[in-house]
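Only one protein chain is missing from this complex, and each of the others stays in its spot.
Letters A, B and C mark the chains in the order given here, with residues in each chain numbered from 1 onward.
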Amino acid sequence: MKIDVLFFARIREQLGVSRLTAQVEQDITLEQLQLCLAEQHASHWSEVLGGENVVRAVNQVVAENDQVLAEGDEVAFYPPVTGG
Amino acid sequence: MKIDVLFFARIREQLGVSRLTAQVEQDITLEQLQLCLAEQHASHWSEVLGGENVVRAVNQVVAENDQVLAEGDEVAFYPPVTGG
Amino acid sequence: MTAFQPDCAVVITREDFSQDALQAEIFACGGSAGALATFVGLVRGAGPNGVIEAIEVESYPGMTESSIAAIFEEAAQRWSLLAVRVVHRVGRLEAGEQIVYVGVSSLHRREAFAACEFIMDYLKTRAPLWKKELGTGGAWWVEARDTDTEAAERWGL
Partner (left out) sequence: MTAFQPDCAVVITREDFSQDALQAEIFACGGSAGALATFVGLVRGAGPNGVIEAIEVESYPGMTESSIAAIFEEAAQRWSLLAVRVVHRVGRLEAGEQIVYVGVSSLHRREAFAACEFIMDYLKTRAPLWKKELGTGGAWWVEARDTDTEAAERWGL
């Protein structure tokens, strides 16, 4: 299945990409998606995406590691926010 | 000695006067001034000026009963404030 | 407590005011303000006594200004502030009109919010200002509210 993946701010800059489409197996979890992305790309992806304070959102709602993904889901990785 | 006396808001309306000059003895206290004013005027002055929540200010600073007055002092009587 | 004295001013006036103009004045005071908290109070069209057409606001010329200036000093002791502006209107004000403006700038928002609310609580309970409501059923002086007194007591006012 296909998952839309978005990166923001520092993470976007560190990975050098703002958006990609990941081709993954059915019913993987958010944590498994993160491992897939790290495997498919350069070694620093693992460190950047697995960083302590990285926030993950699925379909624009903050999500946890064990959330199961579905075809067409939009997943975002972003650093702690600093708005206002 | 002469004391300037001011009344505001509900108290001004109840007494029907906004300002007067009181001729009183030297070194009287704020409480004594209040008794003098009540004696010199209609009977409801005692009730109005002695009301529970009446604020008194001497020279534009909130004052207590035992404050001693001096020639030319400005004394104000006013109800609880409702600004803002 | 604080070395820096904020730029403070109070105006008691019959005239209306503009937040944009007051904001420009506050930010012209210099410093490196990151935060501005403001409050505007309006004449409500209804109250416990029914429909309110307008209010009349009375002040104690001289003491109103000096007591508010004193509370600026107190606020500047408690928080690190850059600029403070208070405008309080007097005279007849129709329902929906602006009554009061409090604007406080500071480096960070917590100080600005706290000082703005502190000054409003002072204006409600200690500054010599009185409101009379003019309604369809007559005219009456507004009674001091217990919730305002409690709000002021939080600060030890």
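We adopt the following convention: a residue touches a chain if its C-beta (ideal position, glycine included) is under 8 Å from a C-beta of that chain, and two chains touch if they have at least 3 such contacts.
Just so you know, these numbers come straight off a predicted model, no measurement behind them.
S.K.: One chain isn't displayed here. Which of the visible ones does it touch?
M.R.: Result for the missing chain's touching partners among shown chains: A, C.
S.K.: Who touches the missing chain here, C:23, C:49 or C:80?
M.R.: Per the contact definition at the top, the residue touching the missing chain is C:23.
S.K.: Which listed residue (C:32, C:77 or C:136) would be found touching the missing chain in the intact complex?
M.R.: C:32
S.K.: Just the residue numbers, please: which parts of subunit C touch the chain that's not shown?
M.R.: These residues of subunit C touch the chain that is not shown: 18-20, 23, 27, 32-46, 96, 107-110, 112-113, 116-117, 120, 147, 151.
S.K.: For subunit A, which positions touch the chain that isn't shown here?
M.R.: 6, 8-10, 13, 53, 55, 57, 60, 76, 78-84
In the analysis below, only the chains that are shown with their structure count from here on.
S.K.: Please work out the Cα centroid separation of subunit B and subunit C, and write it as a whole number of Å.
M.R.: 26
S.K.: Can you give the whole-Å distance between the Cα centres of subunit A and subunit C?
M.R.: Measuring from centre to centre gives 48 Å for this pair.
S.K.: What's the distance between the Cα centroids of subunit A and subunit B, rounded to whole Å?
M.R.: Each chain's C-alpha centroid was found; their separation is 73 Å.
S.K.: Where in subunit C do residues touch at least two different other chains?
M.R.: Residues of subunit C touching two or more partner chains: there are none.
S.K.: Where in subunit A do residues touch at least two different other chains?
M.R.: As it turns out, subunit A has no residue touching two or more other chains.
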